[in-house]
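Dropping a structure here in C-alpha cells format, bear with me for questions.
Left out: one protein chain. Kept in place: all the others.
On to subunit A.
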Amino acid sequence: MAITLNTSTQADPPVLPEHPLRSTSRKLWSDWGTRTALIAVALLILTALTAPLLARLGGWSPTAFDSRAIDPYLGGMPRGSLGGISAEHWLGVEPATGRDLFARVVHGAQVSLLIAFAATAIVVVAGTAAGIAAGYFGGRVDTVLSRLMDLTMSFPSLIFMIAMMSVAQDVNRVLLMTVVIGVFGWPGIARIVRGEALSLRHREYVDAARVAGSGSWRILTREILPNISGPIIAYTTLLIPGMISTEAALSFLGVGVRPPTSSWGQMIAEAVTYYETDPMYFLIPSAFLFIAVLAFTVLGDALRDILDPQGGRS
C-alpha cells in the first residue's frame, strides 16, 4: 500500500501544506453563517473607520438640530412615518431635537468599536504577557501572577467600573473607559495562555532552543508565542462582543461617553422612554448593537473551532 502511494505521488508535484492563514480563511468562508458574520464585521469596521465621511454622505452632522423634521404640535415627534425615515434622513431623526439618526448611529459605531477594540488590545497584551510568564517561569512568578488573577476575578467588575467611571470628572471619557474595561478583563485570557505555556515549556524543541543558548526572551517570543497564537486569536475575537456589551451597558447607565458624543448604549438609554411612541428610534441603535455582538460571537466561535479544536473549553 505504502509503496504504491509513493510511486503515485512521485508523478505529481509535491503537495505543500496549505498556509495556516489561507486554510483558516477558506474554512471560515465555507460556512454561510460564518461568511455572513465575516461580512457584517467587515462592514461594521468599515463604517466605524469612515464614519465622518458616511455622515457627510448622508448630509447631516451627528450634532446638528433639524427643527423642520420634528412636529412641535406633537411634542417634538418626528414628522412622517417610521420615526421620520425619508430621503433626507435615512434612518429618521431623534424626537425633540431632530438630530439625524444615521449620522449618530454611524458615529456611535466609531466610539463603540474603538473602545471595544482598544480595551481588547489591552486585555490581550496584558493577559498574554502575564499568562506566558506564569506558565513558562512557574514557581514564585506563577504564584504571584495567579494570585493577582484570582484577586482581579474577585472584584465585582461591573460595580467597580460604574464607580470608577462616575468618580472621574474631567478626563477623556473614551480613554478612561478603555482603561477601566481593560483592567478587569485580562485574567480570563491569562489563564488560558498560562495553561498552554505550561504544557509547552518542556517540549523537545523548547529544550533544544535552551540548550542551543537562547535566552528566555527569545524562547518566549520565538518558540512559545507562535505556538499558542491560534488560541489567542480565537479568544481575542470572542472577547470583543463582551467588550462591546460592556461599553454599551456603561453608556446606557449614563456613566460612559458624554453627550453630544454618541454611542449605541447611550442612544438606547435616551430612546427607552420613546419605545412606544417612536419605536424606530429605539430599534435602530439596538439593532446595530445586536448585529455587532452577534457577528463577533459567531466569528469567534468559528475561529475557536478551527484554531483550538480541543482545548480551553473548561
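By our rule, contacts are C-beta pairs under 8 Å (C-beta built on N, C-alpha and C of every residue); 3 or more make two chains touch, one makes a residue touch a chain; residues count from 1.
Basically, contacts and distances are computed from a predicted model.
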Among "ABC transporter permease", "Glycosyltransferase family 2 protein", "Monovalent cation/H+ antiporter subunit D" or "3-isopropylmalate dehydratase large subunit", the omitted chain is listed in UniProt as "ABC transporter permease"
Full-complex touch with the removed chain, picking from A:Trp29, A:Tyr205 or A:Tyr275, is A:Tyr275
Which of A:Met177, A:Ile284 or A:Val298 touches the missing chain? It is A:Val298
Tell me which of A:Pro20, A:Pro156 or A:Pro260 is the one touching the absent chain. A:Pro156
Considering the whole complex, not just the chains shown, which residues of subunit A touch the missing one? 150-151, 153-156, 158-160, 162-164, 166-167, 169, 241, 245, 248-249, 252-253, 255, 265, 268-269, 272, 275-276, 282, 286, 289-290, 293-294, 297-298, 301, 313-314
